[in-house]
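Contents: one structure, followed by commentary.
Here we show just some of the chains, and they stay where they sit in the whole.
Chains: A and B, in written order; residue numbering restarts at 1 for each.
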Amino acid sequence: MINGADTAWILTSTALVLFMTLPGLALFYAGLVRSRNILSVLMQCVAIAALMSVVWLVAGYSLAFADGTSWVGSLSKMMLAGVGRGTVFGETGLPETLFFMFQMTFAIITPALIVGAFVERIKFSAVMLFSALWLLVVYAPVTHWVWGGGWLAGMGAKDFAGGIVVHVTAGVAAIVMAVMVGKRTGFPSHVQPPHAPWMVMVGASMLWVGWFGFNAGSALSAGSDAAMAMLVTHVSAATATLVWIVIERVRFGKPSLVGAVTGTIAGLATITPASGYVGPIGGLTCGLAGGVVCYLAVDLIRNRLRIDDSLDVMAVHGVGGAIGTLLTAFLMSDALGGVGYDEGTTAGSQFLVQATGVVVTAAYCAVASIMIVMIVNAVTALRVSADQEREGLDFASHGETGYNL
Amino acid sequence: MKFIIAIIQPHRLDAVREALSAVGVTGMTATEVKGFGRQGGHSEIYRGAEYTVHYLPKVKLEIAVDDHVADKAVETIAQAGRTGKIGDGKIFVIDLESAMRVRTGETGPDAL
């Protein structure tokens, strides 16, 4: 039977998660690029949102959630076949149409996260084609593994709101894209600071607020689990923000705004898989760990490996999501205020399951993403010309300019 | 007539303008510019790295004056614009052949 209260909260959560992408993530990313590419980033986010929605309706949802094998769902719910107005989803008190919508907002933000890897040089058509294929080939199956009753679910993997499903997949795909599309002209010596740090902060704030829908909504009900998920999410975000502020203060004497809110996002990504299983101590720990490790990862990938994952998708989301997934094995212990282990499970055995989930997903995502990029490259080139890159994608790809003051 | 081009620190604009006013020069045109010079640039922090921004914001003043006012005006700008730190800017003087007030068509010093 449909539960009105749960439905009310998930309706709200769906709005919150859409808000994370539009305009939250879009602004977060748009503020980080140069002013001549602001519109292209916004356009990629809105076009991904639109295209993923249709792809999700046509086949994505079915591949993720319709009964199938351990590896992938089936095509039986294409176009929501058999899902009526009154159909209830599984054991929940939610209309299946609502579950479909809530999950769709996740299927929108995940490809949108990858945008950070290839801004300022990608062809628009390549973004569209890549995202659509990736949703079907990577996102939908992995979702099935973890949330759709697939093999990872069977092993007892814990990923409350998408550490593996969303952040690890996006991070790995980002690295693949960054390497295969190639560096921006001038990277790393001539990289310019974000053109609008204020916009980055606004986007991050919206992501923070919207993440309440993401994590607390993943409880699929309006009760204690949602409340605790919201609490630990917030605590992790706050802690990681402070971590970045302290690190930059110590290292440069000046804590930066972009740094602080990057910490926020790191804290949010890290707590995501853990958010339904841990208590306040788990929130603090994820915030601390996510803050520190993601900071180091940015430095490693950007400055040492010199990979132009331009907006640090792997370092912040991929690494954060992975850490959170692994930490869940320990932080879910009831000794630390967590929900405790399933019968027959220990921290150690759970850790192995979690690690398996991260590693296998990352490997699968890497291989599949490489193949998709090769296809995209064959169909439409990946990059704009050097001239267009210099001119800026706003005008070159979309015929518009960002600021006409 | 002379055409004075002065590059100054942005925060000295009000002081310079008021000082010029005091010596009778009230018309001028200001532009926000980017200055490159000995002062070098400054470094901004971005996610764990420092990036050098090569220029510094400056204000350029353009002032057309009658010949006999030129030296006084230059002197005034220099004094009001000076902080004594590197990057205070430059004052250039160019010969001005003619001037016209658009509204009235007046020319020469009367146009200023």
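Everything below uses one rule, namely that a contact is a pair of C-beta atoms (placed from the backbone, for glycine too) under 8 Å apart; a residue touches a chain by one contact, two chains touch by 3 or more.
The shown structure was predicted, so the numbers you read here are calculated from the model rather than taken from an experiment.
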Overall composition (this structure file), stated as a label formula: A x3, B x3
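Everything below uses one rule, namely that only the chains that are shown with their structure count from here on.
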Approximate Å spacing (C-alpha centroids) for the pair subunit A, subunit B: 50
Touch list for subunit A against partner subunit B, complex: 191-194, 248, 251-252, 254, 256, 258-259, 262, 295, 298-299, 302-303, 312
Partner subunit A, residues of subunit B touching it in the complex: 44-51, 53
